[in-house]
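Below, a portion of the complex is reproduced, with chain positions unchanged.
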């Protein structure tokens, strides 16, 4: 099989066109529109001078995330979660994942008793929204930290290293990188991999949709993910330098 | 008092810079990003081949709206309504207003047994979000109707005429047009006016924030609103022609 046989026409190890646009909205301390191809997620970082009850008085900060999809970000309209009166299981699962991933790169003592909330709202979905959210939220988080430093509220940068995420899957027997919606639907296995800039794994979530995946397939997926994340981290750096 | 004394520096009868960007996202049958200055609302129109129970079998369609604000569309972060488990009173009030306003310009028999849902999501708020939502949703609605006609699902255009909305208020004793957030906060009276292209009133919602407003003040507000809506309708036409 050749890489060109992917529905997207991309090489098996090729990311979609990724764009990271800082300052997309003006109120938030960090505001990033991240695009992985047609997937577009608005990630804002909001700084508040308070922490959840379980951290009060401990001299530590908190980083948390919330996730949502606009009702018509998808091919057919989904019910608005606010109207249904609760967030679904998938939403809660994703926002917990985003929160854990970003906390993994923050020195919460250096942050002090502040909460940074990362709101990741999907404007347009085409697969990989949680990975785009993590990748974009990292940049928004950095901007919020710069804002805190510029105001003299913190003296050293609480960000310990970069974090990015990518999905990988097995499409017609071959591991492929960064699945779009059509590829995701046709994949036997779908895995989301969150890594840092030291090559360490932060989160690994793999699901066999069709047949169970073998160890050698897993190895192939992980290698692709390592490549993808390192490219994403380079793009984050470029965006932050821009 | 001179017009230049408005916080925004605009003339008392001057709209903000208004932009209407069609096709902002690709899944919806209509997708418009409307900007009234720094207020930016994404309005999508979704067509579904079903109607609510009370209309089933009557040969008529339905037009409805939902409204939401991204948590950090505002100066300080608001709780996410999906997380709180319900939509607040302000949200319900606005989405009912948007729905009524758009239904006022649609021949629901010509639409047939279809529902068009207008999702108005505020990406960035700076006053006047409900007026921007109505003005943008009208354009998204027209695009959805074109989509239906292009597919041959309907034969005549169900849109009876244009609808747009603007806010007016009394700022330091003077009626002013299209309030931004700072002006809105400082206004004694705030009124939202929805009108059609025949100069008719569809909705009028005025609230005295400070002193009750006199009849002559009301007359001044209505005159400004007529001017503003007619300019907005010209901008809608230009966008639809574009």
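Which chain is which? They are A and B, in the order written, and residues in each are numbered from 1.
Note that contacts are C-beta pairs under 8 Å (C-beta built on N, C-alpha and C of every residue); 3 or more make two chains touch, one makes a residue touch a chain.
This structure is a prediction, so every number in the text was calculated from the model and none was measured.
K.L.:
Please report the number of identical subunits in the complete assembly described by this file, where 2 are shown.
P.N.:
My count of identical chains over the entire file-defined complex is 6.
We adopt the following convention: only the chains that are shown with their structure count from here on.
K.L.:
How many angstrom between the C-alpha centroids of subunit B and subunit A?
P.N.:
33
K.L.:
In the complex of these two chains, what residues of subunit B are touching subunit A?
P.N.:
25-28, 31, 38, 40, 42, 44, 46, 48, 66, 68, 70-75, 77, 80-83, 85-87, 91, 117, 119, 121, 123-125
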